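Below is one structure, written out as structure tokens; the observations come after it.
Every protein chain except one is present and positioned as in the full complex.
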Amino acid sequence: MLAYILRRLVQAAAVMLAVALVSFMLFRFVGDPLVNMVGQETSLEDIAELRDRLGLNDPIFVQFADFVWRALQGDFGISYRLQLPVSELILSRLPATLELALISGALAFVFGVGFGVYTALNRRGWVSNTIMTVSLIGVSLPTFLIGVLLIWVFAVELQWLPSFGRGDVVDLGWWSTGLLSTSGRASLILPAITLGLYQMTLIMRLVRAQMLEVLRADFIKFAKARGLTNRAINFGHALKNTLVPVITITGLQLGSIIAFAIITETVFQWPGVGALFINSVQTVDVPVMAAYLVLIALVFVVINLIVDLLYYVVDPRLRVDRAAAAS
Amino acid sequence: MDRLARIWDSDVAWSFRHSPIAIVAAVVALGTIFAAVFAPWLAPYNPFDPASLNLMNGFTPPGTPNAVTGQAFVLGTDHQGRDILSTILYGARISLFVGFAAVIFAMVLGIALGLLAGWRGGWVDSLLMRIADVQLSFPSILIALLIFGVARGFIPAGMREQVAIWVLIVSIGLSDWVQYARVVRGATMVEKGREYVQAARVIGVHPVRIVLRHILPNVIGPVLVIATIGLALAIIAEATLSFLGVGVPPTQPSLGTLIRIGQQFLFSGEWWILVFPSVALLALALSVNLLGDWLRDALNPRLR
Partner (left out) sequence: MTEPPVLSVRDLIVEFPTRRGTLRALDRISFNIRKGEVLGMVGESGAGKSLTGAAIIGLLEPPGRIAGGEVHLRGDRIDSLSPEAMRKVRGRRIGMVFQDPLTSLNPLYTVAQQLVETIRTHDDVTEAAARARAIALLDRVGIPAAARRIDDYPHHFSGGMRQRVVIALALCAEPELVIADEPTTALDVSVQAQIIDLIKEICAERGASVLLITHDMGVIAETADRVAVLYAGRLAELGPVRDVITAAEHPYTQGLMGSIPTLTLESTRLVQIPGAMPRLNEIPTGCAFNPRCQQVFARCRTERPSPIERPGGRQVACWLLSETTAEEAHGGTALEGRGPLPAL
């Protein structure tokens, strides 16, 4: 068990280091960082001095070590475009993204599992057929198009819901939440649906496929042969076995949701980290891009680790097998 | 060819004839591709020819006649008076070009790396598959976006516009090679262990020849399925990036760019500028996706 966790941690660290390297190269070699930092009228001597002060004349691996060291402390430099510390920028926008991602994730999981189980158990009903057809459209629909169409229908034509921003936010220490105000909650609805819909269809199709597979398993046949009730078979035996792999994928989906938030945030002008990133790509604001790269990698690595451990808790078989495989 | 002919004769053709969804999807997809390829001849206007534009035609609702010529704008015009139908045809052309090019790039790269990993084994294999694992845990659209962002950073500012389309193709391609590589690697490893391959190696047949003759034919089916679904994904990825304003340059508007433009006029009531390109994108992505889905079921390869 311990060996397994250690192994995973080493892998995670390796991934982070690789991403940090890409991020560093971006930071160091894209254009000249100084040109972006100083004004037109700065003298050449000042530039040379600044170059030295920033360590840009040091050997490259020293610079990388320095970059990693500062990154570990959350220091990613100053945004070229906004002239503010990157860490501050990201931190101020993180609550908006996390709130959106978690609400969407919860929506996607609840409805995804619900619809998935329903369509697996009622394979031939018209309700199932409708859900399946809509889900296929959902998978084919690009996220941004869902958002744009929702805005068209609910914000422009019906005028029921706001189409941009977070509404009124309440500050709780460094965390600003939109969940405590009516306009904040109303503003969350369309973005959350946009972001959650695609993930929901994915989870739903996965649950359905997995459940159908499990329902064909011998132990389900044996459970039926023992006269267990449909309820016990479907929700006790089949669903539990279905959820083991689903938990993995769903956990990983949370990472995707944070990534896809880039798109949703742009459509709804949601003041989150993703919108910040897109702006930085458009304007080649390298420090922000580099920091976002590291942040998103960190999110994925952490989620992967948690999911692995969760998997381990849920499936008794792995407590033996995986530990053996890892040692 | 013999293998292909046999597949065609058997269940795939049967399955196609008996799947109305597949037939409709094929008609829509092929129709769109045809219209896009022949856009210069089919489109009523050339939206990139400033001479044909007249600001008097700006914001013409669908079905209204041209203020100058009297010819009707079937799907209306945008703010610059460009015919929406024409911009859609030209836009689909760019979307499809990027999509196909990205899929081909991903396919070639994936097959090559898959063969390399499967054939060489050892550390080459471990390294490639580790990279594949890591990449698979990220959504491909994010990978494409990140690669695109990074690449943009490395390209001098003056050249960004010109090479944007190629950077986009490479970004999307790089984000989607893993599945090809996995399938090909698996098939390669199976075949490599077979006695005839070992015999061929012993008598000195060139590895490239073994690979082409014996291994590639086995993976045509799965690769075709991945490529079809990959095309839908690539089209969506391109549209998404262009919509976000980081894809193709505004001078070459793809469907995603058109939707981005259309969104600006949503609140002022010119819905057609948004809706028709959206419908076109949806029809294209959905039909290709449905074809891929059907193909996977029909060939039933070991994809999952």
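Chains: A and B, in written order; residue numbering restarts at 1 for each.
Just so it is clear, a residue touches a chain if its C-beta (ideal position, glycine included) is under 8 Å from a C-beta of that chain, and two chains touch if they have at least 3 such contacts.
Quick caveat, the model's predicted, so the values are computed rather than measured.
Novice: Which shown chains does the hidden chain touch?
Specialist: Contacts of the omitted chain with visible chains: A.
Novice: If I consider the whole complex, including the chain that's not displayed, which of A:A48, A:L180 or A:A232 touches that chain?
Specialist: In the full complex, the listed residue that touches the missing chain is A:A232.
Novice: Any idea which of A:A48, A:A106, A:A217 or A:I306 touches the chain not displayed?
Specialist: With A:A48, A:A106, A:A217 or A:I306 as choices, the missing chain is touched by A:A217.
Novice: Among A:N241, A:T266, A:S280 or A:N304, which residue is in contact with the omitted chain in the full complex?
Specialist: A:N241
Novice: Using the touch rule from the top, list residues of chain A that touch the missing partner.
Specialist: Here the touching residues of chain A are 217-219, 221-230, 232, 236-237, 240-241, 244, 314-317, 320.
As a convention for this text, only the chains that are shown with their structure count from here on.
Novice: Using mean CA coordinates as chain centres, what's the gap between chain A and chain B in Å?
Specialist: 24
Novice: Over in the complex, which chain B residues touch chain A? Could you list them?
Specialist: Listed in rising order, the residues are 134, 137-139, 141-142, 145-146, 148-150, 152-154, 157, 232, 236, 239-240, 243-246, 256, 259, 262-263, 266-267, 271, 274-275, 278, 281-282, 285-286, 289-290, 293.
Novice: List the residues on chain A that touch chain B in their complex, please.
Specialist: 15, 22, 26, 29-31, 136-137, 139-145, 148-149, 151-152, 156, 252, 255-256, 259-260, 262-263, 266-267, 277-278, 280-282, 284, 286, 289, 293, 296, 300, 304
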